[in-house]
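Dropping a structure here in structure tokens format, bear with me for questions.
Of the protein chains in this complex, one is absent; all others appear in place.
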Amino acid sequence: MHVAVIDTALDPLAEVQRYQGAQPHLQGQVGATAIFIGSMRDFNQDQTVVRMELEHYPGMTEHYLQKIAQQALQQWPIADLLILHRVGIIIPNDPIVVVAVWSAHRAAAYAANRFLMEDLKSHAPFWKKETLDNHHSRWVEKNTPA
Amino acid sequence: MHVAVIDTALDPLAEVQRYQGAQPHLQGQVGATAIFIGSMRDFNQDQTVVRMELEHYPGMTEHYLQKIAQQALQQWPIADLLILHRVGIIIPNDPIVVVAVWSAHRAAAYAANRFLMEDLKSHAPFWKKETLDNHHSRWVEKNTPA
Amino acid sequence: MTIQVRFFARLREQLGMAETVVSASQAHTVGDVWLYCVGQTYPRHNVLCAINLEYVGFDDPVKDGDEVAFFPPVTGG
Partner (left out) sequence: MTIQVRFFARLREQLGMAETVVSASQAHTVGDVWLYCVGQTYPRHNVLCAINLEYVGFDDPVKDGDEVAFFPPVTGG
């Protein structure tokens, strides 16, 4: 299991592949891999967004991600999981978060993945500040609905 | 939208990345990407499986996958989707299927991905024949539960 | 005036044939095609069927030029 906050460019699928390749216990045991990638869109609340700054609470954020990762491992029969989340300055189309879950069967992989994303979006201490095409910037006050 | 039956080695994440990169309409529009990969396990019904042959019904299989892809595009607000499924001879750990769904928000991506996988497993004309470590082979008579 | 018939997977192996042809005058339904090709001894239970690449039932009508397929429950994904 691995969770991390990343302050440089994130290549989600390469990271998933690299992590999986380094886990011998996943080879042959895993029938299901569920991956979710959240990316930055170029619009929000009907306005064009040109850039975004992602802030976090160093220490608490990692601690919180560890906690929900442990919870997922206890709650579902899953073999492993990976959570990576960007911070710092990003532009539209950049990946923000990747959650990958490996399990023998698909139901657990889907369910644990969804749980991790919902909980992360509701509670993990990250904050987005958007810069619009008119140069104004604003804090995102709540996440868009699912 | 692209669906295909593949009779050579499948690198699911590379294919997803390649497909996404070739779709300009996905750039900046997509907040959510849900990917599911089904892989071959090295055991089934308490026996060690060393190899598997995947048969399909050329024509009907592709037609069926097209049909559920269209259904997903109508049923959920999704931007695009990709379904690739292996046929031929595979060994444990080889990917069998990848389903990727792109959408503005995550709920649709998760739901459409799950729908496609469940429907594909229940109805798409593919058949698995396993070879065990005692050299016996057997047709898989039903899919393992989710 | 023929119907093309195809068998897949375990069914293909057990019957020892991948395809055959039935005269359209000999079969009005998918069930007729099955009976003509396979006989009554092989149980229809757990056999799926399709006409022209679409799932159908054993009572569905067949016509000249159709491709009829029989196969066991599917196990992809």
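The first chain written gets the first letter, and so on, giving A, B and C; residue counts start at 1 in each chain.
The criterion applied here is as follows: contacts are C-beta pairs under 8 Å (C-beta built on N, C-alpha and C of every residue); 3 or more make two chains touch, one makes a residue touch a chain.
Here the structure is a predicted model, which means the values were calculated and not measured.
A.B. asks: In the intact complex, which of the depicted chains does the undisplayed chain touch?
C.D. replies: A
A.B. asks: Any idea which of A:27, A:45, A:75 or A:143 touches the chain not displayed?
C.D. replies: Final answer for the missing-chain contact: A:143.
A.B. asks: I'm checking contacts with the chain that's been left out. Which of A:41, A:105 or A:128 qualifies?
C.D. replies: Touching the chain that is not displayed is residue A:128.
A.B. asks: If the missing chain were put back, which residues of subunit A would it touch?
C.D. replies: For subunit A, the residues touching the absent chain are 38, 54-57, 59-60, 63-64, 85, 96-97, 117, 120-129, 139-143.
In the analysis below, only the chains that are shown with their structure count from here on.
A.B. asks: Measuring from the mean C-alpha position of subunit A to the mean C-alpha position of subunit B, what distance in angstrom results?
C.D. replies: 23
A.B. asks: With centres defined as the mean C-alpha position, give me the subunit A-subunit C separation in Å.
C.D. replies: So the centre of subunit A lies 49 Å away from the centre of subunit C.
A.B. asks: What residues in subunit A touch two or more of the other chains?
C.D. replies: Residue numbers touching two or more other chains: none in subunit A.
A.B. asks: Residues of subunit C that touch two or more other chains: which are they?
C.D. replies: none
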